[in-house]
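Complex shown without one protein chain; remaining protein chains in place.
Chain nomenclature is as follows: A and B, assigned in order of appearance, with residue numbering initiated at 1 for each chain independently.
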Amino acid sequence: MPAIPVTALLLVAFPALGALIVLLLPRDASRSWVSVGVSAVQVGLAIQLFRAVHGAGHALAWSAPSWAYWGLEASFRIDHFAAFVLTAAAGFSILVSLYGVAFFAGRNDTRSFWAGLLASLALSSGAMMADNLIFLLFFWEGLLGTLFWMIWAGGPDAWKTAVKALVLVGLSDLCLMGGIALVAVSEGGSSLSLSTIGASGGLALDATGGLAFVLLMIGATSKAGSLPFHTWIPDAAVDAPLPFMAFLPAAIEKLLGIYLLARIALELFALRPDTWASHLLMVLGAATILIAVAMALVQRDYKRLLSYHAISQVGYMILGVGTAVPAGIVGGLFHMINHAMYKSCLFLTGGAVERQAGTTDLARLGGIGRAMPVTFVSFIVAACAISGVPPFNGFFSKELVYDGALERHWIYYAAALLGSVLTAASFLKLGHAAFLGKPAAGTRTPKEVPWSMWVPMLVLVAGCILFGVYNPLPLRGLIQPILADQLAGHDFAGLPHSWLLVALTCIALALALANHLWGARRSGSGLHAVDHIHHAPGLSQVYAMAERRVFDPYDQGLVVVRGFSLVSFWFDRGIDWIYDVVSVRVAHGIGRGLRALHDGSYSLYVAWSLAGVIVVALIVALS
Amino acid sequence: MTLELVLLVLLVVAAVWTVLARGLVGAAIGLAVTSVVLSVLLFQMHAPWAAVFELSVCAGLITVVFVSAVALTRAESPQELARATERRWRRYVALPILLVVVAVALAYLGVPEIPPSRPMGEPGVGETLWRLRPTDVLGQVLILFTGVLGVVVLFKERGNDAR
Partner (left out) sequence: MASLFVFVPLLALLLLHLPVARTFFRRISPYVVGLLLTLQAIVAIVPPGALEDPKAQPWFLPVDISYDGLTRVLLLTIGFVGLSALVVARSTLSAPKARLDFESLLLASLAAMNGVVLVQDLFSLWLFIEALGVGSFVLVASRKEPGGLEGAFKYLLLSAVASVLMLAGVALLLMAAGNTTFAAIRAAVEAGGMFPAGLATILFLAGLFVKGGVVPFHGWLPDAYTEAPPAVSVLLAGIVTKVGGLYTLIRLASECFRGVPGLDTLLLVLGTASIFTGALAALPQKDMKRMLAWSSVSQVGYIVVALGAATPLGLAGAVFHLFNHAIFKTQLFVNAAAVEAATGTRDMDRMGGLSHRMPWTSGTSVVALFSTAGIPPLAGFWSKLIILIALWQAGHEGWAAAAILGSLVTLAYFLSLQRRVFFGKLAENMESVREAGRGLVVPAVLLAAATICVGVFFFFILETFILPVQNILG
């Protein structure tokens, strides 16, 4: 493989430098513009790189001069896929930065946010380019650090959420680490390079390899936000600054997580449809779709509702990649980029609403669509995209995922379709409650947001439309070249192949609409349109348990940890006593004894020396 | 032979006196006498090399430093003197024990046969030294110079104190 240009190294170095500059800058306003500038340059670099990869027609590689002592091979490799996600990440960075200029205007505590944003950009670029798994882990763990840092900087109440995110993401990173170790075991320690292993036909799914796959999969999908390590995301949505949500959980982490999942599944293990691993991925995907969307349905907060969708949509991507058939994989990856676009856009509308109306509580919102038309339009397009309404981008990627799922088993298709119905229902509820109806008493009348906030939204809206109406552009230009070998001549661009599936989708959407209209009429408000599902016999108890966080592994873990810590507390006390009291007394006793033996008498010291001679003589003589 | 016996006796007497002397000055003089006697003895026994080393290192140097140290100490007060006299013998308790241990050790190991010494060639001592052991000469110059320097430094300190 030919060497990659210096540009690639700049993709890591430049934002890292930007983060340092931001840390050192004295004023908050300048920070945001520095971030915009750095992101803009990053976009330029990434596009240049993309063109270089495209022109070369194959992957480019770079390896640091070998660091013999550490045995670490610091190697980068950039293929079409990596160049594409790199460009996308840089693009989201510039949009969120621009949005943040106005969003954070007048605040003076944004140093951490901006530095964290640029540091995350640098680290994620590194992770996307890394070829060696250990090297990848380095960037991956760095991202854990910036994640913690950015949530923590969100405000006084964010501390607990930050710790929760750190624990959950850290746990999944630990799984990733274990998986890498197992890959090393099963490779015999010869190479930990993704491309080398991939070129040699991938790892077998035997006992070691299988466990490695599961652990790596947990690491990758958890980064993307799938079950069961997802529960920090809704909490972060409330506590962390909104641009953080639009940037990390909605865009960058999806790109990273699904990118790595695809790398692992398709390259490292060369996943085939007839394996248990494929089924495992699909089950995980389907479960993530359904459970998260069911939770989203009953949320009463704009941002929390969105955050559950950020989890739910990951399910489609995992399901798509897990099908291991061309249509599904293309659909999953296409959904990844589509999701990043519409979900970022949705979070940005959430931020706009929060900034202008002063709240994101759906019970207190209402009727702001007229006052904020740009935001409303953006919301409508993005919501249609996420619900899979033709002709927006989400429709096409979902159709591909359906296609792939149906090819494996109808049950996966059914789950995905049900998820779509509920998604549509929850967005009907959200839009109705927030933008239509009447405002609650006592809320201020909002105005449209400034240009620097609506431009990013409109750019994303344009993207959603473009990627839908003219889908050959993303599919032929971005997605399908990634899978050139596996596609075997398939081309998924253009209109969906199966009209039956399209019809079923339309019926499902119509069902969602009907349900909403019926529910809204029955309860008299958009907010309560899905109450009949919420309070349905059987479901209401489950929801109540979910509200009490019975299903949250972090909170359940805390209970176990608390019990465990109580036990270890007393154990620890005993050990402490040995250390603090016994050992100190013994040490000081010996020390005092030694001091008494050193009374400064010459003759005593000489006698000691002579005794020492005898000891020396005895040891030499006896051996 | 008689001369050697006399010298040996003198050596032991001087050595014991050195150890038992009450004042440090006495001990230092005793050590010097011991060294000189030993040196003469070595010359007498046709070991000029050893004699030169003994004389220069032991008598020349350690005594110099010892005397200078003595010059720096102050006299004992009567109480200290009395206490020291009282304790005087106690510090030698270990000596017989050590002798016994060495004796036992030698008995256990068997007193070995000492190889006969090799007589040196007869050219002048100085010439032999320079030809065979130039490094040692460098070392000895250094020792002597340091010793003299030490005496100068320490005596100067004493002069400052007196003033």
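By our rule, a contact is a pair of C-beta atoms (placed from the backbone, for glycine too) under 8 Å apart; a residue touches a chain by one contact, two chains touch by 3 or more.
Bear in mind that the values here come from a model prediction, so they are computed numbers and not experimental data.
Chemist: Among B:44, B:85 or B:146, which one touches the chain that has been omitted from the display?
Modeler: If we include the chain that is not displayed, B:146 is the one touching it.
Chemist: What does the interface between subunit A and the hidden chain look like in terms of residue numbers?
Modeler: Within subunit A, the residues that touch the unshown chain are 69, 587-588, 590-592, 594-595, 598, 600, 602, 604-606, 608-613, 615-617, 619-623.
Chemist: For subunit B, enumerate the residues touching the unshown chain of the complex.
Modeler: Counting over the whole complex, subunit B touches the hidden chain at residues 57, 61-62, 65-66, 69, 72-73, 109, 112, 114-115, 118, 133-136, 138-143, 145-147, 149-150, 153-154, 156-157, 160-161.
The rule is simple: only the chains that are shown with their structure count from here on.
Chemist: Which of the residues in subunit A end up touching subunit B in this complex?
Modeler: 603, 607, 610, 614, 617, 621
Chemist: Please name which positions on subunit B make contact with subunit A in the complex.
Modeler: Within the complex, subunit B contacts subunit A at residues 91, 94, 98, 101, 105, 109.
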